[in-house]
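Only one protein chain is missing; all other protein chains are in place.
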Amino acid sequence: MNGLTGAREGARAGVAGGLRRMVARAMARDLCAFFVPGMDVARARGLDLDAAGLHRADTPRRANVLLVAGPLPPSLLDAACVAWAQMPRPRAILALGAGEIAPLPGPDVAEDLSQSGLAAGLAALRRAVAAGAFAPEVTDFDAPALAVRVEYTCPMHPEVVSDKPGSCPKCGMDLVEREASAGDHGGHAGADETGGGGRRGHEGHGSDNAPAPSRAYTCPMHPEVVSDKPGSCPKCGMDLVEREASTWDHGRHAGAVETGNGDHRAHEGPGGHDTHDTPAPSGVYTCPMHPEVVSEEPGSCPECGMTLVPKDQAGDHAGQVHAKQQGHGGDSGHGGHGSAPEVPGIEPHFMSMVDMTRDLPASPDGLRMEWIEVPFGPFFPGLPGGLGLTFTLDGDSVAAARAESLVPGVLAPGLPAAELADRLAAQGPLAPAALRELACRALEAAAGAAPPPEWGAARAAALERARIASHLNWLAGLARQVGLVTLERRVAALHQRLRQADAADCARVAPALGALGARVRGTPLLRDRLAGIGQIDGRAAAEAGGPVARAAGHAVDARADDPAYAALGFRVIAGKDTGTGGDAWARLVQRLAEIDQSLDLIARAGAIAEAAHSADLLAELPSDGHAMARVETPRGPSTLHLTLQGGTIAEARLTTPFARLAAQIGPMTAQMELAEALTAVASLDLDPWGARP
Amino acid sequence: MIPELMIALSIGAALFGIGLYGALSQTNLVMIIMGVELVLSAALLNMVAFWRYLHPDVTAAKMYVLIVMAVMAVEMTVGFGIAVARFRSRGSVEMEEARELKG
Amino acid sequence: MNEITQYAVLFSLTLGTVGFVLAIYALARAIGRLRAEPAKDVPATAGALARDPVWVRYHAKYYGYALLFLAFDMEMAFMYPWAVVYREEGLVALLDMGVFLAVLFLGLLYGWSQGALRRQ
Amino acid sequence: MTLAIILFALALGCYLIAVLEDWAVHGRLDPLRPAVSALALLGREQVLPRKSDRLFFEVGPVLLLVAGLLAVAVIPLAPGLIVTDLATGALFLNAALAYVLVALIMAGWGPNGAYAMIGGWRFLGQFVAYAMLIVMTITAVAMRAESLSTTEIVTSQAALWNVFYQPIGFVLFVIAAMGLAWLPPIDLPTGGGDLAGGVEAEYTGARLAVLRLARLVIVLALASATATFYLGGWLGPWLPAWAWTAAKTLAVAAAMLFLGRHLPRLREARYLAVSWKLGIPLALANIILVGVIALVVPI
Partner (left out) sequence: MSVAQALFLIFFGAAAVWFGIVVFRTHSMVRSAIALLFSQTAVGAMFLVMQAEFLGVLQIMMMATEMSVMAIFMVMFMMDPGGMGKMDMTHQKRLSLWAGGIGLVAALAVIWGAGWTGPVPPVPGAAEQAAALGRELLGRSMFIFEAAALMILTAMVAATMVAIAPREEDD
């Protein structure tokens, strides 16, 4: 038990001791859990939280139990460390089938990942809390992810960052000290490696071998002024403020899908709190005259017709352009203009607000405010666990968005082909059946062997059951996000009933699902809340694939080409059938319609295939070859390219709908109010698991 | 000599002084409005004090209080409206810059 | 109970509440104290460690409403005394306030027509 | 003596509302739950966010509690059972509850955290939406009672409860009151799915306990205000006066708490737009309507 604090034994110890025992008993009854990696994953892994009588917390501040449901990849373990550190004591960890959770302290109770494990774990946890909530022997929790590291940067060239003091290679100035999170640098290093997590980079930068952290002071208005001592700014005379760099902002660039109005790195806090300025990724083009014009491909500027130039080149021009494009007047120290020119009549040291705001990007209403970058994830309630969503907020509207998967989706080479299906299914807790099917099909294709025909319908039924379960899981998350607690509870219960149901059970659940659909469609104000939110139309929608595309009226569905489905009489449901547009409401209606359709397909198939291993399906597994398979997962088409060598996987490339959907977030949420933007993101049903290359 | 009246009026005077100082010394339009608000609240205080200790039977005095309150609200409305407009066009509501950067 | 006494009761209720809260804090302090640890005091943002301060100029998109509200709010300073004597004054009161409200409503309509009643 | 009785009733009422709220949220009726939760909260660490405005952070919950208690102080439980029967009681209730806004702004700004700050400023927007509705509907109630005193407002309803006399006002008042108490579906400053706690996000331990208690007091104040202004307060046959007030208050509170569980959270822009474009014209119409009725029918 990770106790509250060393009990102070003293005059009051008797009274406080009695109180403490009472409080500890109360705490044991009042367990409130923060879910890692998320409610959706917990549900998909078969945990019925309502049945267990466990309250859930929206924020680590509210929780006293950190519930780790299933194994976590290293990047999420780091995030879990942050959440754990922010939970007030007394606090406890309940690990369900989590295995090694190293930077976190050892679990107070560990059980296997099942409903009975949860129940047993909770009972054990209650006893542990009642007995040990105020245990005197306590150690501080620290983890590499929490460490603060000192780095050295050039006041004039913030992109110059070094571990050691020295002078700037660009201008020769002495580098100055600054505080940064240890994760930052690791991420930078990792960004160049394939699949490099932030964690790998920690080695060498842990708190133990870093120099003792010391504070750095900077002027809020002139970020280029950095000092290691408190004092006043030489430019404007303001008191310098203590600063620390943000943690995750640069740690996760690998695999990030960056979208939005301009470069997200532009929008660090006021006064440019973080000034790593890595060059823009190659392949981004911008207009030399209109830096706000950014394009993925070369072409001409829509505003002036000039030929677009690669961005780094444009960025090097001058501070003026640079700062403007970076969109942060606080960063004016980047080069362009220092303090205001001396104007007669203005007292010395008077700081010009005009100068401060001049280079800020303007909102649609013409006001230039400061933008802040706010993380919404990886453990944000109502969003998929493992999704790293960062909004750049202009007030409460979204100016730019960045979504990335924090979950590695790598299949290590050298995996025996027989284990592929299991491994892939384990990697995607939100849609294991679909990934398993994908693996089986890829192996079958590699073997050139057709699956036994009698399996087709049953396997399709298994996929459809997974689809219903996935849609229900999504609906539960959406209900939570918009505050429909009763609906969430009802949907979660149905999800649990259906998750492992056989065909007969499915038929029994069908009326309840139909009633649910009617209830959801008939919920007052729900349509009002969702309609017009997160509109995706036209080509963008068609590219997104899956229910998002179908909701917008594109009849794209990989199942249409599948003979097994053809045999079941499958017909694509698209937006025109449900009669709605490509907004969040349309997606909800689309998914409800797909649930009905899937039930129908299961009924026609008559049986649901058990979780199949590729070994069961194929007489012998192929040892060499290259193959590709494509399956319509609940979120859209996924493809798997497989290269086999000597019975092991030499290369496996999985393409999930995540990247395509995440690319929509930026344009979709531009200038939306925060709550609406979050609903829009939730309505896409992102599955970050297995998405990172 | 009515001590309560004196106390109330003195406090009104103090608020007036503070408000005047604020309105003159601040560089920012919004802060200037705050100074003016203080001056007006001093006026309110004086009116109520006079009403209470000299003429509690004259209801018109309270009518003036209501009007002054309305003036405060109106002043804030218009002031903030102008602040929004200035900020939109110039990116600043600093009065120093209003003087120097006209046009 | 005369009025001054009533205000005194309310004032002491305020003080009593503050005392009550302080007593609760004292009790909580007797049970346990804060243990300072790394990153615990950083505002919680769903698993991400956001160390940047967020006190920046905040863009409130409802300022159109807020501006109208500042002025429109004044109306009820006049309305309460009016409501108290409404029935004794009768039709005069109705017409009087009708004109007053109509004038204010005009302002509201103007703001509406100019787009003050929307997210800016 | 009166004060003691009322404070006891207040404590009991808060506890019952806490039970109701727990029931509404978790779908389980557990009469002990709030006590257990409160006790558990007391034992938890009170984290103080760094670089915060400590003063605001500490004052927020206290001010909220004070505002709620002062609002309750002018609501009669029965004839004579009232802390202070102010001549301007209805207005005072309004004034006290205006500090809910101040407290939430302080609580939102104090911790220097993104979610909390957005929550605080959002509540200001929410306030701009509901404030006029509360004020204008209370005006219509006062018109009928010819007084701002809450006891006189109750006695004025002897012939007919205001809920029948001015139904539009009742509906508007309840909607606005739910906004004021940031009850779902108008819980914009704390919305779980949007802000993960919002203004409450950084409060832990005893501070959170005070904040939650304050919220309960505010819900109680608004429920009892609804009962007083529209449901005839203590008026009713058979039962003693205090029982009627208590029953009506709890019924209103339960309705407010359970309603939100079946509706999705409103969008702020929508709440603002509906309040101003529909609510205020309706409230004005309500005043005029009540004015005409009051002149024609002398009840």
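Going by the order they are written in, the chains are A, B, C and D; count residues from 1 in each one.
Going forward, a contact is a pair of C-beta atoms (placed from the backbone, for glycine too) under 8 Å apart; a residue touches a chain by one contact, two chains touch by 3 or more.
In this text, all values refer to a predicted model and were calculated from it rather than measured experimentally.
Within the full complex, the chain left out of the display contacts the shown chains A, B, C, D.
Looking at D:47, D:131, D:172 or D:256, the residue that reaches the missing chain in the full complex is D:131. Touch with the hidden chain on the side of chain B covers residues 1-22, 24-31, 33-35, 37-38, 41, 44-45, 48-49, 51-57, 59-60, 62-63, 65-67, 69-74, 76-78, 80-85, 87-88, 93, 96. Across the interface with the omitted chain, chain A contributes residues 219-221, 233, 236-241, 270, 347, 349-351, 353, 356, 364-367, 369. Although one chain is not drawn, its touching partners on chain C can still be listed: residues 3-4, 7, 53, 55-60, 63-64, 66-75, 77-78, 80-86, 89, 92-93, 96, 99-100, 103-104, 106-108, 110-111, 114-116, 118, 120.
Note that in this section only the chains that are shown with their structure count from here on.
Averaged C-alpha coordinates give centres for chain A and chain B that are 50 Å from one another. Put simply, the C-alpha centre of chain A and that of chain D have 37 angstrom between them.
Taken residue by residue, chain C touches two or more other chains at 27, 31-35, 40, 42, 44-46, 50, 53-55, 58, 60-61, 66, 68, 73, 119, whereas all remaining positions touch fewer. The residues of chain D that reach two or more other chains are 42-47, 51, 114-115, 121, 196, 201-202, 205, 268-269, listed in rising order. Residues of chain D that touch chain C in their complex: 3, 42-51, 61-62, 65-66, 69-70, 73, 83-88, 91, 109, 111-117, 121, 124-125, 128-129, 131-132, 135-136, 139-140, 142-144, 146-148, 196, 201-202, 205-207, 209-210, 268-269, 272-273, 276-277, 280-281, 284, 287-288, 291-292, 294-295.
Residues of chain A that touch chain B in their complex: 343, 345-347, 350, 352-354, 356-358, 360, 365-368. For chain C in complex with chain A, the touching residues are 27, 30-35, 37-40, 42, 44-61, 119-120.
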